[in-house]
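Heads up, one of the protein chains got dropped from this complex, but the rest are sitting where they should.
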Amino acid sequence: MDATVLKEKSLHAVKSFGLPRLIITLFLLLLFIIAPFANVNIASGISDMLTRFGMNAVLVLAMVPMVHSGCGLNFGLPLGIISGLLGATLTLEFGYTGFSSLMMAILFATPFAIILGAGYGALLNRVKGGEMMIATYVGFSSVAFMCIMWLLLPYDNPSMVWGYAGTGLRTTISVEGAYLGVLDNFLRIQIGHFAVPTGTILFFAFLALLMWLFLRTKTGTAMTAVGSNPIFATASGVSVDRMRTLSVILSTWLGAVGIIIYEQSFGFIQLYMGPFNMAMPAVSAILLGGASVNKASIANVVIGTLLFQGILTMTPSVMNGLIQMDVSEVIRIIVSNGMILYALTRKQEATR
Amino acid sequence: MKIGRSFYIRIAAIILVILLGVWMFFIGKQHTILLDNNRYEEIRALDEVAVSVDGGEDIDLYSRMRDQAIVTGQGHTISVTYTDSSWEEHTIVRDIDIPLGENMMIIYLPYLVENPDSPQEEWLQHFESQAVTVSPSSSDSAVVTDDSAGLMMDF
Partner (left out) sequence: MTRKLEMNNLKISPKELLINNLVPIMFICICVVGIPISGYSGSYLLNEILSRLGRNSFLVLSLLIPVMAGMGMNFGMTLGAMAGQIGLILVTDWNIVGIPAMVLAAIISTPISILLGWLCGTILNRAKGREMVTSYIIGFFMNGVYQLVVLYFMGSIIPIASSALVLPRGYGIRNTVNLEGIRKSLDNLIPFNIFGASVPVATFILVAVFCVVILWFRRTKLGQDMRAVGQDMEVARQAGIKVERTRLLSIILSTVFAGFGMIIYLQNIGTLNTYNSHSQIGMFSIAALLVGGASVDKANIRNVFIGIILFHLMFTIAPTVGRNLIGEAQLGEYFRVFVSYGVITFSLVLYEIRKKREAKKALEEAEA
């Protein structure tokens, strides 16, 4: 009798936790356990994981508003990233340095994010039910369009354009001297191999707090209502389309801020095809954190990013140390896309 | 499960396709035949010999030369034309049957000319190629698995 109750309870626990998430958590634990045998330093592993968490967390956070308003997973994240890239390149063009350059980049990116997000939101309002596929392709088309623009736009800062032609932005542009590490090095904790990019994590925590607060305001709850029950929301006088557009603008803006934070840590602005594949890791990270196509919380973001980045940092080093075979790329592809597939095929969401 | 007529038809179709595959393997397999005009054991190399595989162009071989012919499938005809010591021209035509799975075979022409009616195994033998070292270019050893790399290709 007790055994069956226990079994049922544990089954329920597994179910609520999600089997894939359980498997991946166990896999990550296993990686940490065998790391010493593969001559991998756990301290540096954890600090790598935290650094990459800081780099990516805002991009993952950008998923939250759109999921809340029922627009599904934001496969159109590249659009937000493009706004961020515009902000970043403008900042460098005008020659800002230090902490102010980071702020200016975000400031410059904001109008682009609002305009692009509004257009994107209006489009998504006309295609309710088919958002995800269209979002994917809006993202891709905008990346391809911006490839043309990066070549044509009249930037002329010599550190950014191709040397021989004098026009056309380079594929990668260093942010050294501008905002490289301004957050990473703020209140940085460094003990031997172990380092924590405190500033970046605090910045994310600040944004996450704002998001958490926003979701509890009147507008925020209305947005959630639109996502969970659009008919009820309309009946209580909430404009569905307006809420959805607002959520898309928010997601786009967070994507823009996210890529600037990413560059701050990574050191380079990646133009052209750079933003192309950035949506998938963010989408799978939030799903890994336990979100679904129509439900996502801040906790999902934190847990998911930690797990996903943990796998990404630990697998290559442990695998290399253990079997001299780097299968991490394959594992990344299978885990991230497998996670998305799992979310897309879950029964309870098929109704929407 | 009831085993009906359609089941047997399906099995037959699958077997047929597999047989087709095997047949394709036989007729599509490419072999390299080395034509060797070197001293073979006690037999001296020929001064000049012309070899034609499957009625193709003559391959001229002088003494101590080796050339190759690339053929597809197993059954082939080779005709070997040479002039003997009394300046008389002779032509030997033989059908050869290359064993499956051989990538490279060698024909010892002097032996064939000396014993025109000997069985095939005596002058057509397996040849192990001295590991053709393809010097790997740097772009070849690095593997690019970028998803967007395929975008810039032609379609």
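A and B label the chains in the order they appear, each numbered from 1.
Note that in this section a residue touches a chain if its C-beta (ideal position, glycine included) is under 8 Å from a C-beta of that chain, and two chains touch if they have at least 3 such contacts.
As the structure is a prediction and not an experimental result, all values here were calculated from the model.
For the chain left out of this panel, the touching residue among A:M49, A:L77, A:L92 or A:M132 is A:M132. Considering the whole complex, the residue from A:I148, A:I189 or A:L210 that touches the absent chain is A:I148. Checked against the hidden chain, the listed residues A:P20, A:G168, A:G181 or A:P316 yield one contact partner: A:G168. In the complete complex, the hidden chain is touched by one of A:L90, A:L202 or A:L344, namely A:L344. The set of chain B residues touching the chain not shown comprises 17-18, 20-21, 23-25, 27-31, 72, 103, 131-134, 136, 139-147, 149-155. Along chain A, the points of touch with the absent chain fall at residues 75, 123, 126-130, 132-134, 136-138, 140-141, 144-145, 147-148, 151-152, 168, 280, 325, 327, 329-334, 337-338, 340-341, 344-345, 347, 350.
By our rule, only the chains that are shown with their structure count from here on.
Distance between chain A and chain B, defined via averaged C-alpha coordinates, is recorded as 57 Å.
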